[in-house]
Structures are given as structure tokens and as C-alpha cells.
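All protein chains of the complex are present and in place, except for one that has been dropped.
For clarity, chains are labelled A, B and C in written order, and residue numbers in each chain start from 1.
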Amino acid sequence: MAKIPVQFRLNGSDRAAFVDAPETLLNTLRRGLGDFAPKYGCGQGACGVCTVLIDGEPHLSCLTLSVACEGKRIETASGMADGPDLHPLQAQFMEHFAAQCGFCTPGMLTVARALLDRNPNPTRDEVIEAISGNICRCTGYEPIVAAILAAAGSPGMRRSEGGRHA
Amino acid sequence: MLEMRKDLFADERDDNLNVIGKGLQRQDMPGHVTGLTRYFDDHAFEGLLHLKVVRSPHASARIRSIDVAAAARAPGVRRVLRAADVPVNRNTLLSLIGFGKDDEPSLAVDKVHYKGEPVVAIIADSEAQALAAKKLVRIDYEPMPAVFDVEEALKPGAPVVNETYSANYFEYHERFDHQKLRFGDVERALASADMVLEHRYQMSPIEHAPTETNGSIAAPEQNGRFVVHSCAQGLFFALGTAAKIVALESNRLHFIGGTVGGGFGGKVDSLTEPLAVLGAMVTGKPVRFVLDREEEMLYGSPRGAERIYIKDGLMRDGRLIARHIRSYFDAGAYTRLSSYAAIKCTAHLPGPYWIPNVASDVHVAYTNRCPSTAMRGFGITAVDFALEVQMDRLAEAAQMDPMEFRLLNAYRDGDMKPHRRKASNTALIECVQVAAEKANWPISEQGKRQSSLTGGGVGERGQIPATVLDARGQIGRPETRNSGPTQTLPAGSSRIAPSKQPVMEGARDGRAAPAQVPRYEAARPAAAPLSPPPYQPAPSPYQPVTGQQPPPYQPPPAPPATAAPVQTQHGAVRFSSVFGRRR
Amino acid sequence: MLDVRHCATLAEAAGIVSGDRQAVLLGGGTLVMRDVNEGRLTEGTLLRVTDPVFRRIEAGGGRIELGAGVTMGMILANRDLAFLHAAARAIGGPAVRNMASVGGNLFAASPYGDFTVALLALDAQVVVQAGFGSGRAVPLEEFLAARERSGPALVTAVQFSRPSNPGEFHFRKISRVRPKGISVLSIAAHLPQSGGRMAQVRVAYGAMAPTPIRARGVERALEGKSLDAGAIQMAKQAALEGCRPATDAIASEWYRREVLPVHLGRLLAGDGR
Partner (left out) sequence: MARHEGRGMASVNYPIGMNLGGDPSQALIHSNPDGKFTVALSAIDLGQGMKQVSRQIAAETLGVPIEDVHVDTADSDTGPHDMGSFASRGTHRMGNAIIVAAREARGVLLEAAAEELEVDAGDLVTDGRGNIHVRGAPSRAITVKATAQAAQFKQGKTIAGRGIFLIPLSAVDAETGEMNPNTAFAHACLVADVAVDDETGEVEVLRMTSAYELGRVINPRMVEQQLVGGAWMGMSHALYETPEPYYPNPEHGPRDFNEYLMPGPGEIAPYHVTVLERPAPDGPYGGKGPGEMCANPVLPAIANAVYNAVGVRVDELPITPEKILRGLQANGGVKPGPRRGGPVNWR
């Protein structure tokens, strides 16, 4: 079957890919464009490890058609750091030892980033709500919640590209 | 929140260390937070093929025929693998350490023994094409009876689950249908106990549920080698298993892994590596075999369920004098690692307590469900649940506070354990004391003064008692299931040579370095063990004092070679949920 | 193999659905794409509707219309729909809510479909452009009753009246896992009061039958009563009328029956738990 061209912005750069019609954004990002930060965890929309921002809002890339992303702004955990400078969320995840196996971390960072873009000073309950679609099997969630709360309101918080436009 | 109690056992430590004990940042953390950490699936290959397996929809069935012709012709399909394509299609994981018989095929041969058992593998250009081709495989099954309950499976006439172990149990020492533990005379002690409590416990199966599912990518390297990106929890375990199944020398496999998205025991079984390597061998292309989440949930091998019966003899003053445990590991259809868990469980019994008479019978039973495997706390988690709920019941029966009850029965340095080795380096008492203090759970002053360092190994606590043996559960002789004692092993008997020192060796220039074991050494020599009076729990302020003082417990004398029928002591209280109502 | 077609208008999509039995409308993707990923859906055409009407919210007045492609996230961002926020927030986590649509929720199998429970208690009508009831607005209850046997349908919108007092609309989802878990059961209740008495009571359940259902017995028990302990007691006694809950991985039929009256009573009493 003929491949279909798709163009979108990925972490601030214009990217293009040829995709199969029913191909998921997750597969295009990983196998097509080599961005391995979004992970495959279930393909069912129930674990959150594939979460990316589309126009600033968290979406599950395993359930999103790549052909539906034409012209969108897509951001993954790969694009959070500014060169060697970590995003405050990344710094606080380190500070709070909020990762063990690290597999859920890109997705957690992504939903946390969307939360702080919209709500720079969330309550604990709002943080919990924001990560509720993301499974972590290692940490018991507490270090992740603590890290996000610590990052909230940090100086140097950089908004996602989509978040700036939202 | 974590708090260190450096004051406890301080004289056994030298805290003057450079980096040990420091909360330094993890080496892998920067990679985790930037999304740069590479797991097995985060590697790009040109021409990557995808492998999916067709699984049995039946728990037990004979395979009448398999027709893969339509699937083989489907768009994008490169190869369809069947049982005959697997070079060594029978394996057991622990064959690498010489434990157990090969009992499990990579692809089912003429029967399936659990729902989800792989039967056919399809290798295609894309996952979607492999999934579409799966639907075209025609397998004609003849369903057969299945058994799902461990105790039903062990009854004569139960459906045969695993032809290699046709009576549905793992064979221990080529003699018994279970692993035994015998220490003292449990039956006699139970008969002299003030109370006997017997209860049944059931641990559920558990799915490991790592966020990364099982998977691997195998690709041809140069010189006839294959590189394998693997999620394995034991890299050489997976390498050895794959090498055996695909019949390759181990040095033709180059396994890369070590960075795994959670395991918890669920990535020990080499679920994908052998077929991925075989796929790369037959196609000459990189082949990726990743379980989807539904496969991981249903067929990714869980922690096996365990059924545990505990029967305890308790004195009114709270001392435990006998414990018998009968348990059943649910291995599912094949052995995997369950055989080992039973041994580990046996060594763990009776829990962290000193009890003068202990026996256990740990069974591994096969049922028509997905084979179970190791999981965090393997062999221990379930029995700890059972033991500690039982301890709660015993404390209540003895009208004691649960903390005081633990302190009374806790094992201490020097106590003889039922597997006939002395306990050392114990600290249960201190954990109970500290947890009680932090939780503001009052314990007696005398309880607070107890120590793991003292009082253990005194008198019978440090001895191997005369032990009653039996021949129950001999392989092939169902009539022995309920047979009686056969002989009594004299006190002090030991038949297994004490363990050798750990081997710890580095060498250079071809010369062996001094075989020094860098044992941790106490900063100050430990004080000579004291022999304080045996612990007597103080009357608890929140427990009614029991009425009549019972006669002190006397350890039973060495019984005659053939034990007399045991008599239930007059007035003994018996509780039982074993034959009680089903919850 | 699967193909994807982009439909600029709903009419175009309706035409394809009417003529192609293998055409499947893609809403947010939370149901259909899972079937694709797991190999249940390997042939046919996925229809992607780009018509802005499909994602339009009309909520300014007394009559509300939600395009079938409206997501839970869009509802949560709309202040005019505040009375529906609890129901919208009951669907998945934030990412799912940015994808899951009103129309898709109508087709979610039990124990999913909690937003539909809220719509049922609002006496919503379903606008169908192809398939069962094509060309008219179908009462939601009728639509759900026919869902399993009626084959492909193209739902374009749902319509319902705004509750005159948003405080009289209640929604509660009982799940084992918080804050995101699928339903043990869910309850929506619209309890309009007039002169201290309830009139036009609507109560609906999720996960108590193969599709969301109306709690007719409860509605009768409450109709014309004031919301006091006696009425609540009668409602609890009538709570199980018409229920056919399933046993599934979340809960058994027995448990669902056992606790439905408890949770209904708590909802009616305004008990926070």
C-alpha cells in the first residue's frame, strides 16, 4: 500500500515522514523518526507511557493516527531539555529520585509539563489528577507527585511550544 | 519518609566510608529524565521484521491439524514457524543449572496445555501484516478435560496436565511428590499443646505488570553471529536458553540488555528471545518479538498462586511449640521456576521464629493455566502472608498483644532453624521494637529490653532435636499419602555437609590471588553472648490476664522408633478452618 | 489491509457508512485504535471526520447540542457545561479525555460508557445520520437498546435540555482505583425540585446492565416526593429494578447488586463519600 507523506513540527523542528494509512503516531515517532522517548506500553490507552503533547495537550500516541497529525505541533520528552539545561520538571524528577526503571518517566514528564503549562501552581490533587492516566509500577507515585509539586512555580519554567500557543 | 537509626548495631559497623552509605544520584537518572535511556526496543534496524504468535484458545486440547497455507501467502508474510521448525523444542529453564526435566515446548507439538500457549509464529514486514495473517491460520483442536485447582490436580484420575510429570506434581529427589521439612516431633507436640489452630490461606496469582512488556529484537551480525537486544533479567540465562533452543554455540549470540523497563521476576523466562533468534536465523533479517499488553497480562507468566495450610500448637503463655505447613504452588502447565520456589519456601519456614517442632510438605502442582514464574519475594511472599495472619490469630488465642507475641517467639542469634543451621545476624526483635515505637504502639518495658543478640541458642534453642521421619508421598505410590512415621533420627543428626565458604577470587598474571573473603568485620568484637532468663511477657495493660496458669511446656522426650498414636490432650482447644465453610 | 478516509463533511461520512459494511467511524480512537493495535480490526476503512460541525458545542441556551466528535476535554474546558464536568472527568486520564468523544462513549461496552449514563439522566436524544434511526433524533434509551443489533451507525450529535438548576444534577462513579479507574458502577440523577417536591426525576446507571439503563423503580419512588430520608429509603429499595449487572474483572454481579443501593442512597443524601 502506498505510503502517505505527513509533515509536522516535532520538538520545534519541521519533520516529515512517509507513513502507512493506519500507522500510529507512536510508530512514526519511534520507527520513522527515531524519537524513542515515547514508549510502547499497551496500545490500549491505559498506561500513558506513549503520551506526547499535540498542540500543547497530552495525547496517547499509540491511539493517534499519524495522518491526523498533519501540521500539528508535537512534543515529546526528548525536547524538554534546552541543550544541557534541564527543564525544572526534569531537574526535580532527579532531585526526588522519581524514576526507578525509567520507562514511565517520559510520559510522566509530558503530562506534568502539560499541567504546569496550564496551571503553574497546581494543588496536590490537581497533580494526582494530571498523572492519573499514567502507570508507574516502581515508585508508588509519591516521589513523582513530590517532584511535580516542587517544579511548580520554579524559575526558569519553559512552556511547551504547543502550550505557548494554547 | 526514611529515617536511619545509626545507633542500633553501631558496634558492628565501621561507618567511616567514602561513598558507601551516601545518597548519591543514580548513574542512570539523567538518561531517564531526558528520554535518552535505551531499552531493548529503542534500537533502529533497517528491514526490521515483526513476529507474532498464534495462541491456543483452549486450556487443554489435542491439535488435530494446523493449516498455515493461507497465512504464509498473506501480504508481507516472510515466514511461518511451527513446532518442527524449532531445533530443540523442549526445555525447562533450570536445565541450565541441572534442575528438573525438559517439559516445555517453544511451540506446541500435538497438544496444548493452557489457554494462550504458542502454537504458530508468523514473521511479517509489519506488525499489522503479522496480525492480519494470524487470522488466516487454521488450527483444528479437540478440547480435552482441564483441571484448574491444585488439590484437584493431585487427585488420582485428574486430567494429565504435563506429560513429563504425568501425576501433575514436580518430583523431588526422584522419590517424593513434594519437598519435606522435618524437625522434632510435630504430632507429639501438637498433642501436648494447650491449643491447636489450623487455617487455610490462599494467595492470589499476581501479574508482574512492568510498564515495558516482554520482548526482544534479534538481528544477524557478521560472521554468523546474532545480536539480541533483550529485556531479560538474567542476560546469560536468556542467552543460554536461546542457544539451547535454537542449537547455536553460545558465542554466536551477542546479548545486549541490562536496561529494563521493570521486571519484578516477569522477565526471567526468556519468553521471546528463542523465537526472535530463530526468526533472524531463518529470514536473515532483524526480527522483533514483543508481547502486546493483553498477551503480557494473560500469557506473560504470573506469580503463581499458593494454597497454604498452617497447623500450630500453642501454649497458653504464648509460646509456639509446633508448626506444620502443607502448601501447594500452582505452577500452571509447565515447571519454569516453581520447583525452586518450593525449596526456598522450605528453607524459610517456619518464618522468623524459633519453634522447637516444625514440619512442612511443600507441593508443586501442575494445572491447565499459564505457567507461573518467579516474582518479587518468590517463594516467600505468600507464605509470609499466611504465617503473619496466623500469628495474629495465635496472639489473639493466647490473649496477647501481637507485638508482644512476636517478641516472645522471635528467633535470635544462635537459634537452630528447622533446616538444621543456626541463625546469625538476626534483627527481628529490633525491627518490632522500632516499628512499635514509631507507630506509637505500646509494648511492655520487658519487651523493649529484648535483644536479638542475647538469649538465642540456649538449651534446646540451639539443638537439633530427635526427629520423626516418614515416607509419605512416595512417587507412584498414592497409598503412602497418609502413611505414618517410619523412623526417628537421633537428636543432633545432620546428613548434609555444612556449606563451603563462599568462593571469591580474583587473579592476575595467571596466579591465583589469596583466596581472601573480604568479610565485613565488626569494628569491635561482639560481647560474649549472655544467657538472660528466658523472656516472659509482662502482663499487658490492654489484655486481660489469662486465668489459670498452665503447666510449663516440656519438650517431648525422644519418641520411640514407631510413634505411638497421638492423643489429644484433655481440654485442648481446637480451631480449624481447613474443613470449614468455603469463603 | 486497513485504509483511512478523511471526510470533510458528515454527509460524506454518512454515505460511506451506508454503503460500506467495513467502514468504521474513528472518533477519538480510544476504542477503534485499540482494536487495530491488537489485531481485531485488520480490514476495512477507518473514517476520519474533519467537518467542524462534528466537534461543535452549542451550549449557550437552554437546548444543548454536542457534536459526536466533541471530546471530554472540550466539555471540561466549557464553563456552560459545568454540570457535566464530573461525568466528563470520570472518563480516563487527561490524555484519554483529550481524545475520547461523546459519540464514541455511546458505543463503549460495559463497564465503560459512564458519560452516556449522564446523558441518559438528561433525557438526551441521539442524532443519527446513517444506520439505525437515520435522519432523526432518537431517544438515547432507544438507541442504546438497539445498539448491539443495529449494526454500523453514524452518530453526529447528542441533544438535551440544560437542567434549570445545575445543582439538581448529580453524577457519581464508583471505581476501585482513584482517581482513574473503570466502573464498579456509575449513577447519574437529575432531581428537579418544584415546591419542595421532585418532578420529572431521571436516574440512570452504568455497569448495572449490558448498556447504561434508566432506574425506573427509583424514578417512580422519588417522583412527587420531597428528598427526605423516607424517600431515599424507598429509592434504595427500588434501586435494583431492571438491573442485570455482569461479573467481570472489576466486581461480581453479587457485589454490584449489593452496593448499588448503598451508593444510590449516599448520592441522594448528598453524602460526600
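Definition applied: a residue touches a chain if its C-beta (ideal position, glycine included) is under 8 Å from a C-beta of that chain, and two chains touch if they have at least 3 such contacts.
Computed from a prediction, not measured in an experiment: that's the story for all the values here.
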Report summary line: Not-displayed chain touches, in the whole complex, chains A, B, C
Report summary line: Out of A:Gly34, A:Gly140 or A:Gly153, only one touches the absent chain, namely A:Gly140
Requested in this report: Return the single residue from B:Lys115, B:Lys244 or B:His363 that touches the missing chain.
Outcome: B:Lys115
Report summary line: Residue list for subunit A contacting the dropped chain reads 42, 44, 46-47, 97, 99-103, 128, 131-132, 135, 137-145
**Report entry** Those residues of subunit C which, in the complete complex, touch the missing chain
**Finding:** 176-182, 247-252, 254-255, 258-259, 262-263, 266, 273
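As a working rule, only the chains that are shown with their structure count from here on.
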Query raised in the report: Where are there more C-beta contacts: B-C or A-B?
Result: A-B
**Report entry** Of all residues in subunit A, the ones touching two or more other chains
**Finding:** 22, 43-44
Requested in this report: Quick one: which residues in subunit C touch 2 or more of the other chains?
Outcome: 1-2, 36-38
Report summary line: Per the touch rule, the subunit C residues reaching subunit A in their complex are 1-4, 6, 26, 28-30, 33-34, 36-38, 46, 48, 73, 89, 92-96, 98-99, 179-180
Report summary line: The answer for subunit B against subunit A in the complex is residues 25-26, 28-39, 41-42, 44, 48, 126, 128, 209-213, 260-264, 290, 292-294
Requested in this report: Please name which positions on subunit A make contact with subunit B in the complex.
Outcome: 20, 22, 30-31, 34-37, 39-44, 46-47, 49, 76-78, 80-81, 86, 90-91, 93-94, 97, 99-106, 109, 135-138
